[in-house]
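Data block below; observations after.
Heads up, one of the protein chains got dropped from this complex, but the rest are sitting where they should.
Up next, chain A:
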C-alpha cells in the first residue's frame, strides 16, 4: 500500500480544521484550512473545507476524523432515545452513581442528568452470582414483552447491563438475541461485548453512553462517507480514540465510548511522533490552549493510561490516555477573591469575547493580556500577523487589577504569569511525581497555542532541563490524528490469586481475548500478520480495592512472574511494597495494534535555503526588568541556529519564549529544542 495523501478533520465549536498531508517529489507538505463549523450538519463544513483543499481525490487513502461530534452529543444530550435493561432491583444505578458529591461543602449539589432517563430503564428478573452461576433464570417472555413496549415507543437503541455479566455473558446474550429478533433495525449493546469488567455503576454508565451516541455517530459518519465516495474517495474513515489510537468506522457501534474526549489524546500522539523523530522517548506533554492545559506522561513512547474516566459527571470505564487537565490557558481570567488572593482561572474569556487585547469586547485581564503587557506577544506578529492585538487594552486591565491589590502593573503582569505557571505545574506534578515518575528524567514537549510561551519557565521550576517545541506546535492535535496507529483495547474481569493461577489459566485467558481480537480485526479488513499485541493485568494486593496495571510484552509465564512485576509496579507508584502479601489478578487486558505506515512524514524538514540569522530587538518584561529581547521568525531560522535567551521565536500557530539561561536549537525536522544552561 503506497500512501500518497491523507487528510484529517477536527470539528470545533466555531471552526472546523482540515489538514492535508501530501507527498510531493519526496518532500512532505502540509496544508491547513479553517472553515466555519456547521453545527447542525457537521459534515457540511468538512466537505466544504476538503473541496477547497483538494481537487483530486484519487490517491487519498485515508481520512482521519476527530471525535467532537460524539463528545458534544453527550455534553449536549443529543443522542438517540435509548432504553436500558438492568437487573431487577438496580434500576437507579445511573441516578445514584456512587453516592458522593464533587464538592463536599455544596449543600445544593445537583447530579448530572443521566443519558438514559429513568422511564426507559427496564428492570429485568434475573440474577447471576459473582462467579457467573445463575441464581434467578432470565425469563424469555419478559424480554419479549419489554421488546414489544420498546417497539411501540419507537426505541432503536438498547443497552443491556446485568449484574456480574463479566463473569457470564449468558443472560445478556439471550436478552440481546431476543430484542434483535423482535425489533429488526434496533442497535443492541450488551456490556459483555464492550466492557466485561466489574463495578456495576461504571459499566452500566459506559453501556448507556455507548447506546446513546453510537447511532448518532454511525449515521453521521456514513453520511460523510457517502459524500466523500461521490467525490472519488476510495479510502477508509478512521475515528480517533481517547487511548491515542484510531479505529475504523465499522468499529464505531461497539467502540464509540472509546472515541469520547479524544481531542487531547491526538495531541499526545502527535507529540510522541515528533519526539521520536528527534530520538526522544521519555516525555511529558504540555498542551496549553485558550481554556485549559493538558499534561500526559510517556515512557519509552508509551503514554500512561487510566481506566477511571468520566464525561460530564458520567463514568466511562474504558482505557484513556491518563491526561491531567487544569483550567489554565491563554484566556484564563485573573481575579481577586474574597480574601484578597490573586487567582488565575479556571474561568476563561475563551475566544469570544477573549482577552482584552483581542479587541472583541473582553474587559477582564487574562494570561494573554499579561503576556502582551510583558511584550512577549507582539501586536503585529501574533498568529503570523493575521490577528492584531491591542496591548493598550491589556495595560488598562492589568493596571486595574494591580490597583486592586496595591501593586504595580509590572509586578501584576508577571504575578499573573507565575500563578498560571504554578497551576500548570500542579498538573505536571500530578501526571509525573504523583504517579511515581521523576519529572526531571523527562523532556517536556510543549504545544498548543500557549504551550511554548511558558514551557521553559515551568520546566525550569520543575528541574526539567530540556523542552521540545514541535513544528506546527499550534496544530499538533490535528497532526496527531494523521500519525495515530489503529488500537483496540480488550478487557476481561476474572478474579484469582496469583498463587492459584496456573500457567494454563493465564494462557487460556489471554488466548481467548486474542482470538476475539484477531476475529474483530480481520472483520475490519486487517491482516493477521500485521497485528501486534501488548498484554497487561490489573492486579492488587489481596484485600485492596484499587488495581494497578502491570504490562507485559508477552503472555506472562506464570503467577509468580505477575507477582514479582506487581511488587515492582507498586513500589514505583507508592514508594513501597509488601512482598509478604498475596497478589490478586482482577482484570486481564489486551491491546491490539495495527501500526501505521508514516513514511510519508519522514520528509519533514527545515528550510535549507535560509542561512542568515534575522531578528529584531524589543524590550520585554522578565524577572522584574525590561530586558532587550530578540524576536525571530520560526520559518526564517537558519539550520543549526543556536538562539540564546532571552528570545522569542514566532510562528503562525504559536509563540515560543526562550528565557534567559536557556538556548534554543533548530532540529532537522523543524522542531526546536530548548535547553537550560548548566551553571
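Operating definition for what follows: a contact is a pair of C-beta atoms (placed from the backbone, for glycine too) under 8 Å apart; a residue touches a chain by one contact, two chains touch by 3 or more; residues count from 1.
Heads up, the rule we're going with is that contacts and distances are computed from a predicted model.
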| item | value |
| --- | --- |
| Record-based protein name (UniProt) of the chain missing from this complex, from "Asp23/Gls24 family envelope stress response protein", "(2Fe-2S)-binding protein", "DRTGG domain-containing protein" or "Hydantoinase B/oxoprolinase family protein" | "Hydantoinase B/oxoprolinase family protein" |
| Touch with the omitted chain, as defined above, among A:107, A:141 or A:609 | A:107 |
| Contact residue for the chain not shown (choose from A:92, A:140 or A:640) | A:92 |
| Hidden partner chain, touching residue among A:495, A:555, A:569 or A:593 | A:495 |
| Sole residue of A:152, A:185, A:337 or A:678 that reaches the chain not shown, by the stated touch rule | A:337 |
| Chain A, residues in touch with the chain not shown (by the definition above) | 89-93, 95-96, 98-111, 117-119, 123, 127, 129-130, 135, 163-164, 166, 198-201, 337-344, 405-407, 411-412, 414-416, 418-419, 422-423, 426, 429-430, 434, 495, 541, 543-546, 574-576 |
